[in-house]
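As you look at this complex, bear in mind that one protein chain is not there, while each of the others sits in place.
Order as written gives the chain letters A, B and C; numbering starts at 1 within each chain.
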Amino acid sequence: MRTARLEAFSDGVFAIAATLLILNVSVAEGRPLAGELLRIWPSYVAYAVSFVTIGIIWINHHTVMTQIGHVDRVFLMISVLFLTNIAFIPFPTRLLAEAFNHPDDLQAAAIAYGVTLTLTAILFNVLWRYAARGKRLLRADADPRTVDGIGRSYLPGPFLYLTATAVALLNPYVSAGLYGALALFYVLESALFGSRR
Amino acid sequence: MRTARLEAFSDGVFAIAATLLILNVSVAEGRPLAGELLRIWPSYVAYAVSFVTIGIIWINHHTVMTQIGHVDRVFLMISVLFLTNIAFIPFPTRLLAEAFNHPDDLQAAAIAYGVTLTLTAILFNVLWRYAARGKRLLRADADPRTVDGIGRSYLPGPFLYLTATAVALLNPYVSAGLYGALALFYVLESALFGSRR
Amino acid sequence: MRTARLEAFSDGVFAIAATLLILNVSVAEGRPLAGELLRIWPSYVAYAVSFVTIGIIWINHHTVMTQIGHVDRVFLMISVLFLTNIAFIPFPTRLLAEAFNHPDDLQAAAIAYGVTLTLTAILFNVLWRYAARGKRLLRADADPRTVDGIGRSYLPGPFLYLTATAVALLNPYVSAGLYGALALFYVLESALFGSRR
Partner (left out) sequence: MRTARLEAFSDGVFAIAATLLILNVSVAEGRPLAGELLRIWPSYVAYAVSFVTIGIIWINHHTVMTQIGHVDRVFLMISVLFLTNIAFIPFPTRLLAEAFNHPDDLQAAAIAYGVTLTLTAILFNVLWRYAARGKRLLRADADPRTVDGIGRSYLPGPFLYLTATAVALLNPYVSAGLYGALALFYVLESALFGSRR
């Protein structure tokens, strides 16, 4: 099976999930707009963090697919489960943004966000390891250094997000800060080292 | 006519219909979030079942298109009617998820879900049989075993969904369970046998 | 300039506009669902008519693009204005569906729907005539019969939709019926004659 349609479907889900995030940003009616625009700052941050996080996963998915030569039904099914998680991200993003104005809900929201991202990171690793084990789906000319690099660089994802999720049990503000810091780290890491590869 | 744009339009509808499902997942305001996140478990199940169901239909559509060499206006029109059903799926999904908190509505919701999926399965068979009859639209090098396999494997779809719909008249909970079981069956069947093909 | 990205952007807008139509289908809460599902029948009809109408325009756009070899900025700009109308269709579709339960609003809704479709049909003709005049953007090997056929078959669109719009001034029910009849006519015409071309 060709990889083109899997890329088209995946790109569609990535693009829609990211763009739907804007539906989470809204102001209350009946209050002065200038004040509302300042009050909802957590919405902007949550929007930017989740959009960039989805964008980073998309870039990594792009890197994975450059090494893959063909796909089978198992890989397609793992991809569907992976995309089920990607498309879920707008929901906990809204919860987290709104919880900043309802501190009692912040812990539950931070856990919901973290569980979603942890599951997404796990499924991304499953996706890659299924394709790479014994070079099952890799291109004949797959680059060994890139293949090794992918395996190493995606492994920490589930642990990092699981840790940030666990931190929410102690302090949900720190947990939310970690989600933002993870996105910022990946942006800076790409900005500083991304042109060398 | 080329098949590329039909695939692009179809992939778009599949991806958007699946991703819009997340708009059905929401919590009531003014109640503790932790409790709400547990209370709305039917929303998560309905989201996952419908996303995976759309994903499976997309995978099967992908398989069909690998055997098709060109399309005509009749095939395009059947595709539009088929996609009209695909894009409809988010509506009965929301009804079914919400009805779990309003048991009086569960029978109507389960029937609405089943009718939508049954029509989708019928149109998928119409789509395939129009293309395959007399090899009308198949590629010159279409694989006879794949062509036979598609015909056989898609035939039960309408009957299975019609049966699950009819069960709703007796017990809507069993009906809803069958929709989930059908999605799970296809996932497991792909996971167990999908790498052999 | 290549035509590939114009097709990708257009297919995206077509697919999203069609799929967003499902957001117009909803039931009132607090009433028995079975009754609600029957009461909102105009929503289903409006959904199907608009989805199929967008699908037909997409098929025709597909036919146009098969004859076009390159695009310029004027053509891209006309395409953007044309797509602005396509993406607008969900709004009057919702108005028309809801107005069936508020007969006082039916005339305004039918006119809004008709004006949108008339403008869309006009812009589609502008798009085609700009490309075809003096074979400005046509492929070197464009098929003269297809080119003539496109010119002839798209010309009646604006007049048909303008007529159906004008009928709304006399009787909005007849006008709404005409919008459905136009979609049905194109479906049947494709089903009966679409395999001969």
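Remarks
Simple rule for what comes next: a residue touches a chain if its C-beta (ideal position, glycine included) is under 8 Å from a C-beta of that chain, and two chains touch if they have at least 3 such contacts.
These figures come from a predicted structure and were not determined experimentally.
Here one chain is not drawn; of A:Tyr47, A:Tyr113, A:Trp128 or A:Tyr179, the residue touching it is A:Tyr47.
Across the entire complex, the residue among A:Pro42, A:Gly55, A:Gly69 or A:Gly180 in touch with the chain not shown is A:Gly55. Interface note: of A:Ile122, A:Leu155 or A:Val187, the residue touching the hidden chain in the full complex is A:Val187. Residues of chain A that touch the chain left out of the display are 7-8, 11-12, 14-16, 18-23, 25-27, 32-34, 37, 47-48, 51-52, 55-56, 58-59, 62-63, 65-66, 187, 190-191, 193-195, 197.
Taking the complete complex into account, residues 1-2, 5-6, 8-9, 12-13, 16-17, 20, 23, 72-74, 76-77, 80-81, 83-84, 87-88, 90-91, 95, 99, 102, 104-105, 107-109, 112, 136 of chain C touch the chain not shown.
Note that only the chains that are shown with their structure count from here on.
Centre-to-centre separation between chain B and chain C, using Cα means, comes to 25 Å.
Averaging C-alpha coordinates per chain places the centre of chain A 36 Å away from that of chain C. The multi-chain contact residues of chain A, meaning those touching 2 or more other chains, do not exist; every residue touches at most one other chain.
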